[in-house]
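As you look at this complex, bear in mind that one protein chain is not there, while each of the others sits in place.
Letters A, B and C mark the chains in the order given here, with residues in each chain numbered from 1 onward.
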Amino acid sequence: MKKRAARPQSKNEESPKERPAKKQARFAVADAEFASRVRQSFNRQGLMKYLGAELVELTAGHATIRVPFRAELTQQHNYFHAGVSGAIADSACGYAAYTLMPTDSSVLTVEYKLNLLAPADGEELTARARVIRSGRTLKICTADVHTRKNGKDVHCATMLATIMCLPGKSDRAG
Amino acid sequence: MKKRAARPQSKNEESPKERPAKKQARFAVADAEFASRVRQSFNRQGLMKYLGAELVELTAGHATIRVPFRAELTQQHNYFHAGVSGAIADSACGYAAYTLMPTDSSVLTVEYKLNLLAPADGEELTARARVIRSGRTLKICTADVHTRKNGKDVHCATMLATIMCLPGKSDRAG
Amino acid sequence: MKKRAARPQSKNEESPKERPAKKQARFAVADAEFASRVRQSFNRQGLMKYLGAELVELTAGHATIRVPFRAELTQQHNYFHAGVSGAIADSACGYAAYTLMPTDSSVLTVEYKLNLLAPADGEELTARARVIRSGRTLKICTADVHTRKNGKDVHCATMLATIMCLPGKSDRAG
Partner (left out) sequence: MKKRAARPQSKNEESPKERPAKKQARFAVADAEFASRVRQSFNRQGLMKYLGAELVELTAGHATIRVPFRAELTQQHNYFHAGVSGAIADSACGYAAYTLMPTDSSVLTVEYKLNLLAPADGEELTARARVIRSGRTLKICTADVHTRKNGKDVHCATMLATIMCLPGKSDRAG
């Protein structure tokens, strides 16, 4: 398996922020076209669209998902519901892991734990995930969720997740 | 603190299934009016309404939330997204715990862990939560999530959660 | 894979309590000799011996480990340390899962979560584990830990764990 830098995705997709080379170099990429494969999978997730979530950053071993505030996403105190934090952090972990999987594979969340650190009271919610251990079958990932209010970021949740690679099973086949 | 049976909620709400008396008797109820208090809180959760989720059962220490399938709730393989399982299981745990809290209190999820057991491939998704340890400040809860397809239930996820009681803070005050 | 009943283990090992047939029948057993294989693995765990832990019950998909109180196993309040609860619950989950794995396989803990429910203040500590989902590669297990004091059991911890089967890798090879 040859280690390559992540290729930029096509022009009509949002350009990811650049990560320092040191972090990118940590992981072996099995599929140089991972970005389009991951984005196609993300775009098939009905829930991400319904929540208004966007995949705003994607590099090898990293993914960031952001969702703007809407009253439809709240818990009883009018903050983002923990379920929204959980959903975008789970998808971010899954896709961070999926960047490192082979072309002909499917991605599955085995489990995740979410600790809520502060009320998710803000104008948008951002989950930044990264792979911390990339095994062949299992990838262990973390995600940090921040909410932004009046230009200030608050760390409101953190996730520790186990993601599984199902080889030889296309992500398209349900 | 006097232990009382749960009162039935108002007529225009779905009647909860009866739980065996043995299970109801396990917990001390601090607020005989817990059912209306919990349902009002549930109804203020924008996300539950947006997902189409209903609080279909509520007794002391137990809560069940159900959501019918919609394409808006899916992951890339057209099953329920794990984020939906997480969101309804989290709310079910929180409200199972909230049934046991005093009138003038607010409920907060500290953390939860969700293990996914099988694809959530079905016509509806149901999270049944119960309190397994009711401390004054912290309540430890579990939830099991089942999906129903062609009349058959499949156990698709299980949650272990820590819920916190914030005394003297009304649930209404954001 | 043929489903068989668990065979009794050899006479010089402690006889397991009988489980109801209904529960035993839930899982397919790939290795009729699982009991001796599991006990040999348990006996190679230096930590279990050092803690004074015994594998007191073993049937298909279930394992129970017990440890008597000693001052060497305490936290600062002279109760069992949570690390002891974690260690025996982890081993119990691993061996409950290992009963269902093929002869030529090795067992690995992927992750576990432990919720502490009450002080582990007692004369002995018992972790009872069972498999709740038996996939080919991953087995999801729960364990409940009770402490016994003056003849009364207290539920002091609960674990939710993910256990992995490594096929074709003998448990003996380090």
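Operating definition for what follows: a contact is a pair of C-beta atoms (placed from the backbone, for glycine too) under 8 Å apart; a residue touches a chain by one contact, two chains touch by 3 or more.
As the structure is a prediction and not an experimental result, all values here were calculated from the model.
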Partner chains on view for the chain not depicted: A, B, C
Residues in chain C touching the chain absent from view: 41-42, 44-50, 70-79, 81-84, 86-88, 90-91, 106, 108-116, 171, 173-174
In chain A, positions touching the absent partner: 113, 115, 117-118, 132-133, 140, 142, 155, 158, 160, 162
Residues of chain B in contact with the chain not shown: 110-111, 113, 137-138, 140, 162, 164
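As a working rule, only the chains that are shown with their structure count from here on.
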Equivalent interface positions on chain B and chain C, same or different at half: same
Centroid distance [mean C-alpha coordinates] between chain B and chain A, Å: 27
Between chain C and chain A, distance of the C-alpha-averaged centres to the nearest whole Å: 35
Set of chain C residues in contact with two or more other chains: 113, 140, 162
